[in-house]
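What follows is a single structure, written as structure tokens, with notes after it.
What you see is the complex with one protein chain gone and the rest in place.
Moving on, here comes subunit A:
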Amino acid sequence: MKTSSIVSVPKINITYIFCYKMKSKLWLFKRLYSQQLPPSPKICIVGAGPAGFYAAQHLLKKIQDVQVDMYERLPVPFGLVRFGVAPDHPEVKNVINTFTKTAENPKLRFLGNMTLGADVSLEVLKKAYHIVLLSYGSEECNQLEIPGEEFKNCINAKRVVGWYNGIPKDRNLEMDLSGENVVILGQGNVAIDVARILLKSVDELRKTDITSYALEALQKSKVKRVYLVGRRGPLQAAFTIKELREVLKLPSCSTIWRKEDFTDVEKHIPKLKRPRKRITELMLQSVNENKVVEGQKEFRPVFYRAPSRIEGYNKNKVYMKAIVLCKTILEGDTDHIHKMRAISTEDEESIDCSLVIPSIGYKAVPADTDIPFDHNKGIVMNQHYKVKKGLYVCGWLGTGPRGVILNTMNGAFEAAEVILKDISEGHLTNEPKGGFEEVKKGLNNQVVEWKDWLKIDKVEQEEGAKLGKPREKITDLAEMLKVAAS
């Protein structure tokens, strides 16, 4: 599209010099002759997840002469595609092939094991690059802020996901799976993923890239019932239909709904839009099939309940007994059902359980004190991806954690377009910048380049093959670095 010709500043300008009518482009001549040719843009992307890779892909496609350096805190790339996507969703991870193609572009340099705010500061990056794009995601869990949250077996879903997917800092998570009942708070797709992993047969999981220690723990698991608790009703459920259908189809698992949650649901169906209508119909159909089957595990969605406190034996707060929930009612405009809010009442009930997994969203954190940050929303402050001159944000770091890969991709492309536009206006690339060569001077840690990641990748795949899995992830940072340096 048009942008490409505008943005390829140096080349096109030279063409202009010789073939453009002098009159119409006089100002351009003046600029070109009065100073040196603008240097090719040096762009730095912080965070090698989907947002960073999609932005890089777009920038590399649209600018001919560019250097894109992608900094990543971990020695391994792909962010949530590696560490978030459930192990039993290998197809979703196919996007890694596209990212790998991007990474193999000679104009892109992967720089792993580089932490913004620790190994390198934003100030240094700003000095070394014309453009800095932050895309390091959301990593802090929202807190429940209820009594009993400090129980050892109240573990955030993000950590559970990190544990089964092999995030180095979550690999030693101690999760007691010896009880029958688990309560997951929240009804998004992360909540469903966690429920499914707890309910799925271990023999199915064995063929995935789930970490071996997680597999071993799940094999010993005594979990029989997983509750999925939401504050609002079926019409506001946050999970998507694909994830719901998948759990409904789980072998050796029955889905048991609470019929009373669906009292008023049917009458709303005619006015719902297609996506919401289909998921609601699927739920209603499943409600009619409610049946406890002897010997099967149970998936139990619960609506209109908010967590109030977790109870148990006080000694070390280790032994959890139950979670107390309070009933909620919805408030707001019934014509905008999805915007209605849950208000807690004093009516309480409890569910016996020995493990509570809050899955109520994430917040980003400011990796560097110089990042303009909105602590309420947990995002980097930005106006349509732009933070300030030369500084941009995309992905969940700028929007908050929502949407599927399609949304992240769109956002990253849009952010890249904003950057392209700003480059084309010529204010960003006036002076030459040192790029990584300059950053390197102040570094004293091991940098993991793409070729080093390929070594890790190879070892992981080889180890996986021995076990009949696509890969056995290395989960220890030191080991990753050792393989990378081999």
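Convention: a residue touches a chain if its C-beta (ideal position, glycine included) is under 8 Å from a C-beta of that chain, and two chains touch if they have at least 3 such contacts; residues count from 1.
Simple rule for what comes next: contacts and distances are computed from a predicted model.
Novice: According to its UniProt entry, is the unseen chain "2Fe-2S ferredoxin-type domain-containing protein", "Actin-related protein 2/3 complex subunit 5", "5-cytosine rRNA methyltransferase NSUN4" or "TBC1 domain family member 25"?
Specialist: "2Fe-2S ferredoxin-type domain-containing protein"
Novice: Hey, which of A:E91, A:E174 or A:E294 is the one touching the hidden chain?
Specialist: Per the contact definition at the top, the residue touching the missing chain is A:E91.
Novice: Specify the residue from the set A:K169, A:K222, A:R278 or A:K458 that touches the hidden chain.
Specialist: A:R278
Novice: Could you tell which one of A:K127, A:K222, A:R245 or A:R402 touches the chain left off the display?
Specialist: A:R245
Novice: Which listed residue (A:E414, A:E438 or A:E479) would be found touching the missing chain in the intact complex?
Specialist: Of the candidates A:E414, A:E438 or A:E479, A:E414 is in touch with the missing chain.
Novice: Over the whole complex, note the residues of subunit A touching the chain we left out.
Specialist: 1, 54, 58, 61, 89, 91-92, 94-95, 97-98, 240-242, 245, 274-275, 278-279, 404-406, 409-410, 413-414
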